[in-house]
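First the structure, in the form of structure tokens, and then the observations on it.
Note that this complex is displayed minus one protein chain, with the remaining chains in position.
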Amino acid sequence: MLSNNVFCVIGGDLRQLYCAQAIANDGYTVCASCFEECSVKFSFEEPDVRKAIRKSDTIILPLPVTKDGITLNTPFGKGSIILDDTFARVCSGKKVFCGMKERLLSTSPLWNTSLVFDYSKREEFAVMNAVPTSEGAIECAMREFAGTINGSRCLVAGYGRIGRVLSSMLKGIGADVSVSARKKSDMAFIRAAGMTPLNIEELSCLPQSLAQFDLIFNTVPFMIFDSHTLARIVPASANTIIIDLASLPGGVDFEACERLGIHAMRALSLPGRVAPKTAGEIIKNAVYNITEEDLR
Amino acid sequence: MLSNNVFCVIGGDLRQLYCAQAIANDGYTVCASCFEECSVKFSFEEPDVRKAIRKSDTIILPLPVTKDGITLNTPFGKGSIILDDTFARVCSGKKVFCGMKERLLSTSPLWNTSLVFDYSKREEFAVMNAVPTSEGAIECAMREFAGTINGSRCLVAGYGRIGRVLSSMLKGIGADVSVSARKKSDMAFIRAAGMTPLNIEELSCLPQSLAQFDLIFNTVPFMIFDSHTLARIVPASANTIIIDLASLPGGVDFEACERLGIHAMRALSLPGRVAPKTAGEIIKNAVYNITEEDLR
Amino acid sequence: MLSNNVFCVIGGDLRQLYCAQAIANDGYTVCASCFEECSVKFSFEEPDVRKAIRKSDTIILPLPVTKDGITLNTPFGKGSIILDDTFARVCSGKKVFCGMKERLLSTSPLWNTSLVFDYSKREEFAVMNAVPTSEGAIECAMREFAGTINGSRCLVAGYGRIGRVLSSMLKGIGADVSVSARKKSDMAFIRAAGMTPLNIEELSCLPQSLAQFDLIFNTVPFMIFDSHTLARIVPASANTIIIDLASLPGGVDFEACERLGIHAMRALSLPGRVAPKTAGEIIKNAVYNITEEDLR
Partner (left out) sequence: MLSNNVFCVIGGDLRQLYCAQAIANDGYTVCASCFEECSVKFSFEEPDVRKAIRKSDTIILPLPVTKDGITLNTPFGKGSIILDDTFARVCSGKKVFCGMKERLLSTSPLWNTSLVFDYSKREEFAVMNAVPTSEGAIECAMREFAGTINGSRCLVAGYGRIGRVLSSMLKGIGADVSVSARKKSDMAFIRAAGMTPLNIEELSCLPQSLAQFDLIFNTVPFMIFDSHTLARIVPASANTIIIDLASLPGGVDFEACERLGIHAMRALSLPGRVAPKTAGEIIKNAVYNITEEDLR
């Protein structure tokens, strides 16, 4: 257990509230601010932000910490919190955790008087979030696809963190899973996992049309499914559904999809939306891990 | 391939339309009636029911064939089709397939001049429908649960068709799965599958409270989760979600759940709702299987 | 815990010794006789059989209880124990557990003064033994096959207890698994499990030759792989390996295999040979289950 820690969680969506809850469950003192408009209520809310910060030594800010570069990201807050020298000064000398740290640092030079950490840059944070992202993708596929995932033919484009977790879950439900990758060693891992590896470069000139797939999940943040590649889907039954999980600008040409009559959709920010409790625990873990490493 | 078959599909929901589609994809002649109000359109619609029946030798009616005992079950039809001697006479000499055959037979004595089969009574029909039912249950759990299925503690009550398929899928997604059963041999199968078997009779007096489970799926059509058993959930965090998949009257005391503040819900008729395409193919397969066996 | 039980285990192979060990680990008093020649030594051996029986109230005899119908099955014993009225009299009034009870009963009319139970007839005993049998089959395949199970094409003939457990393990290692079955509902379960169902009746006239399979595991105790069916393997590379797991006389025509140059072998009595510890625990569990049910 981390000694002498009093936490406060300021702003953000449901994830941050669950993060605070998880910290409280671990036996720490915690308070949360800027959740006035949230329908879910917790006992540890502290309406006064300054007071919340003052009595804490560890401040947890949201991901992203700010959307407009000026105010704190507080979707459930009644007013808005300006990120300026004053705010930085209140946090001075404390450990401050946030997502997309560089945005916070550019709001005031005084942040150099605090220890500012970015939990969103941690490798294990990304891996852990691959779990709710994959489940969100599956939930989305279940909702949109008129068949069952079991017995369906799925293509997962990319074998990074999300590709690894998602393909394994799809197989676990009983889908027939192909995974496209670039590295030969990844293709060996894919085959060892009982799935069919496809060379990502040959995807646009596959002997078998992409239309053989019921569901295509893209995880690669490059324009892989451009109009040229998409055109390979159309000749056939055109029932293929494409779900793009890659961060913006994504890897699917949505205009071409519409023109070609292909059913495609974006699924972004899934962890916070489909599993805020898990997403909050993931933030908590990253904060703990950073704290432990920092202590050594 | 079955020889000399012309099919017509009359009434029912989206499943029946997908059933007709799947038959057409197999190369048979097929027409479909009573889908005037359906937003999904297929080329093989035949507005005139009598004409549809006359030109076919195999008639596929919905599941259930009738809800009120008087008219055909046609949720997408413009008018209603009375099930009387006249209707039975038009079908005379044809092979007629439906779900819940006894309801059809009681509408006219003339049905004894046709070959009436009940596809819903087939064992493989029930097993195949366990797949969309299980996926529907998982989709429901994903929607309601604030955490991820992966890493969650799930209890599946019952190890019949749905219990077997559902528990395996939950494990495939990475849940920690316990299954309650009554037969010692089922408990051995559960353990062999890497899951924890629980004796269903001890469920209400388990040393560890039921509250340890994040998700409870009931598949047993008896009152298993009565107020006595449910009371074991409450002392703890009360975040457990109960999803009752058993046919009405089900196996969960919903009034007690409300009184105790337990989040519980029914999930019924999942195949037609979550995967009408697969559900339609399952009806098609049952019809084919019956036809093949009948030919021998 | 069962009250007032003192156990003695008399005769049998390593399994029975492990059974005694497992009973001792549960805290019961136990002794074991007729293991003089066994290289594995346990502290609870009692050389005097009569003494062992007298001080116990529960006697556990081997599976099968006798091979020749005259003496107890004691492969590790120095002498032999005659099964006659004298032996039955010593056991009189005790609970006696054995495998293949009818063989014991025919050795003396006095057995009707004891409570004789057959643990080998229990359904859960058979299911639990499917686990070591399946692992033994896989170990055998690993030893004989020059390739890896992962990526190999396997056929499991039969979807009973062993077929269910074995096919699931093969899939878990990454094999491409087909399972033949007769019941349409079993074929639906096979498909739901992400494996390919084959109709057992069409096996001998499959469009694709049996030679496509690297490994064939037979679990069906009928002559399925007769010379007619086996001939379908030969035209191709003839590298297929057949492992017959079915009880004698088995389901493979071994003479035809030799004539046709097909590599085939029997693998029998696997639990006791490959996993005596687990096999012993399975006997213990069956004995406990019978005792509990008998007490009610």
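Going in written order, the chains are labelled A, B and C, and every chain counts its residues from 1.
Quick note on the criterion: a residue touches a chain if its C-beta (ideal position, glycine included) is under 8 Å from a C-beta of that chain, and two chains touch if they have at least 3 such contacts.
A quick note: this is a predicted structure, and the numbers were derived from the prediction, not measured.
By the touch rule given at the top, the unshown chain touches A, B, C in the complete complex. In the complete assembly, the contact with the undisplayed chain comes from C:Ile138, out of C:Val65, C:Ile138 or C:Ile162. Of the listed positions A:Ala32, A:Leu61, A:Val165 or A:Val220, the one in contact with the omitted chain in the full complex is A:Val165.
Touching the missing chain, out of C:Cys31, C:Ala88, C:Val116 or C:Ile149, is residue C:Ile149.
Only one residue in the set A:Leu115, A:Ala193 or A:Ala211 touches the chain that does not appear here, and it is A:Ala193. For subunit B, the list of residues touching the undisplayed chain reads 150-151, 171, 174-176, 191-194. Across the interface with the omitted chain, subunit C contributes residues 14, 18, 131-132, 134-136, 138-139, 142-143, 145-151, 169, 171-174, 274-278, 281. Those residues of subunit A that touch the chain absent from the view are 122-124, 126-128, 130-131, 164-165, 168, 183-185, 187-189, 191-193, 289.
Here is the rule we use: only the chains that are shown with their structure count from here on.
With each centre defined as the average position of its C-alpha atoms, the distance from subunit A to subunit C rounds to 50 Å.
The centroid of the Cα atoms in subunit B and the matching centroid in subunit C are 38 Å apart.
Residue positions 191-193 of subunit C each touch two or more of the other chains.
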